[in-house]
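What you see is the complex with one protein chain gone and the rest in place.
The letters A, B, C, D and E name the chains in turn, as written, and every chain counts its residues from 1.
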């Protein structure tokens, strides 16, 4: 846990602080007076600022790398109206010193609570094959923890630590609500298994160690194909897993985007795939809507104004509750 | 209520029956022996067959018109392996003699029960303006009954008598399930009011007296614009109806198709419009799916086969329950 | 009428001027010497410049709001090569002190002459219902004047005060020219009535008090639906207005964009709607062309060069007259 | 000129007639009684019927070819309720015996009058280069007559003999009406020259000797490119023709379809090209409309019904005049 | 190997033949004289004809099923000008009695020669991992033989037995030609491995036992995903297979359609994927072209005529060699 966040610099003006930062940029420059100094940019979840290291920076320069975490000590100062830090020490941080949520946006929900809720849904499965299948993903020592921390996207909806888990739990709630409407056609366990597994490939498609990005494997294969491979490995370890059930789960993963142009190789052809694809699309859009409403409030829009044009939704949006409240 | 249906002809072979029919075609032809006879086609909900009237048909010919209902008496006979009827009498039926559900496909659900369920939802509204607004549609002496009997489409989903009411009630159930998931953003009364009113224009866009077709007004204006006009009339009769609420209801009607290419002049911009548009699309697709599954069974497909290619869904479909059941 | 325009600042260097301005931005800042001053931006149709108010600005700050009109007195000075004004007084302007054409681009044509021409066309109508219908719009104490001043768009063609009226009159001229070609199919009164009413909804879709923008109602409903509502109100006040004529007028409004993707809920299905949609599209494109030619001249392009790529037309354009003239 | 038309067969029952026909199909078949007979289909502008030639058909079979014109003599008979002809003689027709308008649909207008009107427009050109250019096309001993008789399309609008000339004259009338509206931007001579030349390539793209079809050259190159070649040949014969004027005329031909997907290699970039493209599109659509209205009347539609769905217009259409007349 | 083919029926008129057939349809019908008979349709690669079995058909009816192969003996007769067969015996054929190429269109090339050529390319691989990978597919006791006999499509290019192998070998030839052009960027072994494996999933996507169709798994997953699964199994059996090489092979399979709308979840991003996608598209189109040219000759088109409009290519085609030859 960091003690000092960049957004609080004003409070620490002229004080010496010690904290962890993401080293975004670093270069050695010539001093006018001869010799060199280090010009750096440090950042955390709350912002970024410039740093300078005037002397004895050789070891720091040799051991720290842009894009990695560092532990640094220095004095906070104001220069040309902006805060910066003059460093006295800087060394690479070890992995266990770092809590990634100090550096990246994270879900506003309690991850343990989301996790417990998710496991509760799985515990309720009555299908004898789907429960062990899903558990083999969740209990996997690598995939399970990755699934708890992964973002759901690089820039769009749920682009934050824990975003994938949050997205999946919200989907499961919606599954639980909608499945009874289609009790004659939809198997609720299959629907929920699809909801849990559909984006599992994102734990390898995305990288979120220091910043959110795509892995090369993710770029070349996509999270759908990666998930298909994971599924095959897990099913191979469950002797007797029915072949048709395997095909139906694969189909839900393959078709969840609902449209070819989003890289879905199949359109939803079964009731579970169709319902899930609709739910997934709705959840993503409602999350976009919430984000746009929040942005509009931040930028000082009035409640009866539409938001800025949303590029991903191809329209501006309106918070109808706020709009109605403004009438009375 | 008809006593005799065409599908039961075999039971009545050589008997004389009296019943109501839709007169689909009629023409006078030359007898080989000189003179003329009437060649007709009669139909009801269960099928159609040929009719012949050999003598004294002048008045029938003068008073009955193709496309209208008739009352006819005649003997059922078999000719070339097919049943037909030789008429002795035929006259136009009066409107109150006819129950349109004898002649057209009708919802399999109890219309009174659907109507009661619908009214129950409205009774639960807490918004002081939306309840009277919706009631003014339902209680309208012309619109209300039309809404109870209208089909929801000419050829696609819910193309049967009572299909519009059935579609709306299923949507309301889904609204009741989904609205709590979005309690922070979605006003459930507004969502349900939109669900009830969104397709109300179809009672004037479609004609379903003898067969399902579009009215000329429906072709030129579309049910969305027709509903906007109805809404304006109803709101004008509710003094003080808030302007912003009116705009939000109109917006739900305008945007419910969700895409410009379906003739929606607006994309959904509010939480209620977005949720409703998603629900409406899902319900229509699930209904299509059920119809395709039924058709596949009728045409003798095996449960592990996909259906024929569905033109409206642009894919074949698979009944996953039947498919799984076929594996064990 | 303003006496002083910002573009004329050079003429007034060091003089004290009093005039009306749009207050675009205002903030209080710290003086280096302690205390505060007001930093403002003032604008009118001809440009914008910075303003400073060093003393006694408390009341100005309390009563004036960014986005509103003000009356201000101050001295014109040059600073860093740019003109600015040092204010001595500033107060909100009352509505009747302001002529909106001082602050926004306005049609180059005489509005009274356009209005007279428009009324002349209406006076020539021979259809007994369309003349009173159109007159009820033009004579409406709110809609009529709004129609005279509204722009025809926020950013594209005719985005200036009076642009809507100008656009409609040019369309009427084209109607008068083209209608005789299709005398067998096209009713000229219906064509012209459609031309006058098709964009009337823009007087509520757009706001143009201080800058051009969409109203929230405009965003949620669009000018087509707004016009349908206006039409319904006006027709309700004309007893006996024929229903089919009402439907044909509505259809012209609904279909005038000619394509679903522009938010037209219907494609043109009648001769009048088809001709009008073609004319409207041509007029808008020719106006875009004129604007691009003017911009190319301003930016110093040679007459034999094509204009910059026009985003709305998806191509560059060429002034063929200038191009030919350059050859000889 | 034919004396006998197939549509008049009933009048000639049992009479012997001699006339010219298009031989659509011919095959020798076995008689039940041994030996062979000729089974043929003959057609003219008014329809087609079966023909039989029972004896001495060897020479006819050897000299006549399906797809060619024949002179035939035979007796008109009724068989199974349909008329047919039993041939006694049949030989190939020579070219000068045939008037192609006896066999194909032809313009309802007087071709000489259209031609005179066209030449009148050209006589009014004031541009010293465009008049000789257009005249060199019209006076060409091959192109000129072909232009007078060519259809404007294979199946769509103006698909009849003389259709191209008719289409061009109607366009010229519209040019004459619209050009003054854009007097500042549009050169009327250039506009009209483009109108006359834009589809000239169709005289080689289409073949209309016996039936309407595309030539192989037409399929591979298209009428736009063919017209560009013609233009180049004609301009080469006019010494000093200005290069820029040549480019502007070529551009009008290249861009007249207005959209890439119709095979237009350029979008209209000049005022003349833009106006012409709009006019051409409108004229084609209005002609389609007239054809659909006529078809609806023929098929017994009521005046207040919309036409069948028009595939080329992607909508049904409504004859608004008839619709209004039906109300009173 | 069949001794008798349906196309040769005329040669065997009134003879008794014994052969294998595909039983396409079978139903019992009432004899006019009382009792029943069997009405059947039999087919082979060369056509189909009616069959009748008048007596003692009980066991045949009980044991044979429509859609299966039968062995039958009967007399060839002509009836109403068409040949049919009157059966004396019919029993189900065993699998090893049937050579599927007797019943379905098959490649015109020697399958053994194609197979040898294919193996020759693989033998030339220098990459130490790709050769064993490809061999593990070819040597698989189920996949290998299936790959030799599979068609490459249900209806489009190479829709015949052996079509997949034929398509792949032609692709390998083109790979061998094109790879040297891009020697700096393209690894020829990777390119060829992708060519061999890209459509391997079709051996499970398609069924071609009696007629060509999609399997349900094929419909739900598609051949791309099926191939990805096969690949994973094969690679798992090759210890140490490099992960990046695995990703590159997977990417070639995922991206080979080159467009999202064809169900490719990825666009080609590597040189090998890009080259392969272009080659695959070209080969398929050239094969379509050959098929259209052959069809045009069969239907009696002249060499200088274009073919009928090809739906899959969205254009008519022209055999340029024949066209040129026709000029001299």
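Methods note: a contact is a pair of C-beta atoms (placed from the backbone, for glycine too) under 8 Å apart; a residue touches a chain by one contact, two chains touch by 3 or more.
Owing to the predicted nature of the structure, the values given are computational and were not obtained by experimental measurement.
Here the chain not displayed is in touch, across the complete complex, with A, C, D, E. From the options E:39, E:278 or E:297, the residue with contact to the chain not on display is E:278.
Touching the chain that is not shown, out of D:106, D:248 or D:324: D:248 (per the contact rule at the top).
Mapped onto chain A, the footprint of the missing chain covers residues 214, 216, 219-220.
Taking the complete complex into account, residues 170, 173-174, 177-178, 180-182, 185, 187, 190, 242-245, 248, 267, 269-272, 274-275, 278, 281-282, 285-286, 289-290, 304, 306, 313-321, 323-324, 326-328 of chain E touch the chain not shown.
Mapped onto chain C, contacts with the missing chain fall at residues 304-306, 316, 318, 323.
To be clear about the criterion, only the chains that are shown with their structure count from here on.
Listed here as common contacts of chain C and chain D: B. Taken over every residue number at the interface, the positions common to chain B and chain C amount to over half, indicating a same-residue contact. Its C-alpha atoms superposed on chain E, chain D is turned by 120 degrees; the angle is given in steps of 5.
Of all chains, the one whose Cα centroid sits at the greatest distance from that of chain E is C.
Distance from the chain A centre to the chain E centre is 46 Å, each centre being the mean of its Cα atoms. With touch defined as above, residues shared between interfaces to two or more other chains in chain C number as follows: 216, 219-220, 248, 269-270.
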